[in-house]
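One protein chain omitted, others in place.
So, chain A:
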Amino acid sequence: MFPKGTKRKFSDSGDEPAAGGEDVNQPSSVAVRMLSSYSLQRQSLLDMSLIKLQLCHMLVEPNLCRSVLIANTVRQIQEEMTQDGTWQIMTQALSAANAAAQCSADRLVATEVLCRQTEATQGEQVLKPFPAVGSEGCPAEEEEEVVVEEEGEGGVTMSTVSPQAPTSYLPGTFGMDPCWEEENGEDEEEDEDSEECGSGSEEGDSDRLVGDSRTAEQVFGTFEIKNPAPSPDPALEELFSDVDASYYDLDTVLTGMQSAPKMGPYDLLESLSSHGPSTLSSSTSCRSDLNELDHIMEIIVGS
């Protein structure tokens, strides 16, 4: 349960004065201190919110109201930081760090596009494992592994934040290993896209994707099931004709379905019958999903 009387870590209200004993003849240093304290608080709040958001997705039944409120807070902080110019600084620092890790900005963009998932993959699942799985080859790996790899890459020290409930995964969940990384020692921020893209594979490197100001929306946006392409087999169509598609038209992760094959029945059929695994990303992690798909297919078809 909660501790009785939570201990304040630092000033909760942003306008507490600096420690007593300040010389009134040096207002500027006080101001500077207050400002940096404020930035620290804001930073910490952003970190906390992002962690909470990710944990939201870990829960079996995420609370939509809570998610929305936290996401709005994150957006608010982002907007303020953008106005401050802090956001740009952070972006640049991350790009520099990424350059050091020999990752190109293209991949940042690519992943962002992947996470948005509109035109790129018609009728396919939104959450694809990041194809950069090959970079470190660690889909759904332990955090310790990630840390080891990070440090080998030079320069950027990272520490992972353990999820509070790593074992509370749903069956079949493979990619929701948060691998949530925070940079210590710098004020820079973690990316949110890693959480949104879901799978642990993208945590394989220091490739941190800087969200634009809309990343908060991506939390919800990534989890929409897009309308499926029409099934090639009319008989199969009939099977599902009485299924109300709108029932699946929900932000499924927000209501908890976290296994990677977040597909509607049309998608499942399509991918299984026509293309096999090629429609899915070729990462190894998806092979385990195929078993999931088979299993789900069995349930749906009732075989």
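Everything that follows uses one rule, which is that contacts are C-beta pairs under 8 Å (C-beta built on N, C-alpha and C of every residue); 3 or more make two chains touch, one makes a residue touch a chain; residues count from 1.
Just so it is clear, contacts and distances are computed from a predicted model.
Which listed name, "Nucleotide binding protein 1 (MinD homolog, E. coli)", "Trafficking protein particle complex subunit 12", "Serine/threonine-protein phosphatase 2A 55 kDa regulatory subunit B" or "Pleckstrin homology domain-containing family J member 1", is the one UniProt assigns to the chain that has been left out?
UniProt lists the chain left out of the view as "Serine/threonine-protein phosphatase 2A 55 kDa regulatory subunit B".
In the whole complex, what residues of chain A lie against the chain that is missing from view?
So the residues of chain A touching the unseen chain are 1-9, 12-14, 41-42, 45, 48, 52, 60-61, 63-66, 68-69, 71-73, 76-77, 170-172, 214, 217-218, 220-221, 223-224, 247-248, 250-252, 255-259, 299.
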